[in-house]
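Written out below as structure tokens is the structure these notes cover.
Every protein chain of the complex appears in place save one, which is left out.
What follows is chain A.
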Amino acid sequence: MSKRIEVRDLNVYYGSFKAVEDVTLTIEPRSVTAFIGPSGCGKSTFLRTLNRMHEVIPGARVEGEVLVDGNNLYGKGVDPVLVRRQVGMVFQRPNPFPTMSIADNVLAGVKLNNRRIAKSDAEALVETSLRGANLWNEVKDRLDRPGSSLSGGQQQRLCIARAIAVEPEVILMDEPCSALDPISTLAIEDLIEELKTEYTIVIVTHNMQQASRVSDKTAFFNIAGTGKPGKLIEYDETATIFSNPSVKATEDYVSGKFG
């Protein structure tokens, strides 16, 4: 269910502004890859190009290739809607649909495109997805309650359940814990650890301890200054990045000497 992602010479523009320059990296299947770097360095922008979510912003465009198991996401005739079904995403702030129940939230992606699903299948899928997101035991008695009745951490796990219900190949997480308290953060990190046995996970984080705890490989992004494009500075095993990085800027950043 998980796939390798190869990025080749990727540039991202917002209108005429170049936000990310010349990124080339390979993300291994069934691994957790963390993107770290200062604010505005383009790591979230880059993450969004992996499922074409940047296209939601007017004027955003991409040069280069993103290959998921050899298929270019930016090839001719590739439908971004289908790309996003393959590459799921979890956002910075929990965003369950407020008018839908917990169960409907989980099924939201599955029911798209007029796909019909038998009631028993739907119930089974809700259970497996919520179990997969470590949320089942907390919500099994109130599946018909609105998703927004949950706590922030539970909502974020509901969003993860919603993402895995459509059985994507890859899950992108854009600072998934930045709006959560430490206990909920721990729950999400444990979940990431479990999810990586089945999915390829890419996570953007500002929390370097988190990157070192959950990820196998880490990519460090940086910008030379405001108005300059973000660049991939170093990409290596997480242990190497945090103990023995080969670039001075990386060392400064991970040791807190940045700036």
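Structure notes:
Rule of thumb we're sticking to: contacts are C-beta pairs under 8 Å (C-beta built on N, C-alpha and C of every residue); 3 or more make two chains touch, one makes a residue touch a chain; residues count from 1.
By definition in this document, contacts and distances are computed from a predicted model.
For the omitted chain of this complex, the UniProt record lists the protein as "Phosphate transport system permease protein", which is one of "Stage V sporulation protein AC", "Phosphate transport system permease protein", "ArsA/GET3 Anion-transporting ATPase-like domain-containing protein" or "NADH-quinone oxidoreductase subunit NuoF".
Across A:Arg84, A:Lys196 or A:Lys217, the residue that sits in touch with the chain not pictured is A:Arg84. If you put the hidden chain back, the residue from A:Ser149, A:Ser178 or A:Thr240 that touches it is A:Ser149.
Contact with the undisplayed chain is limited, among A:Ala103, A:Leu130, A:Val166 or A:Val254, to A:Val166. Although one chain is not shown, part of chain A still touches it, namely residues 51, 53, 56, 58, 81-82, 84-85, 88-89, 91, 93, 95-99, 108-109, 112-113, 145-149, 159, 162-163, 166.
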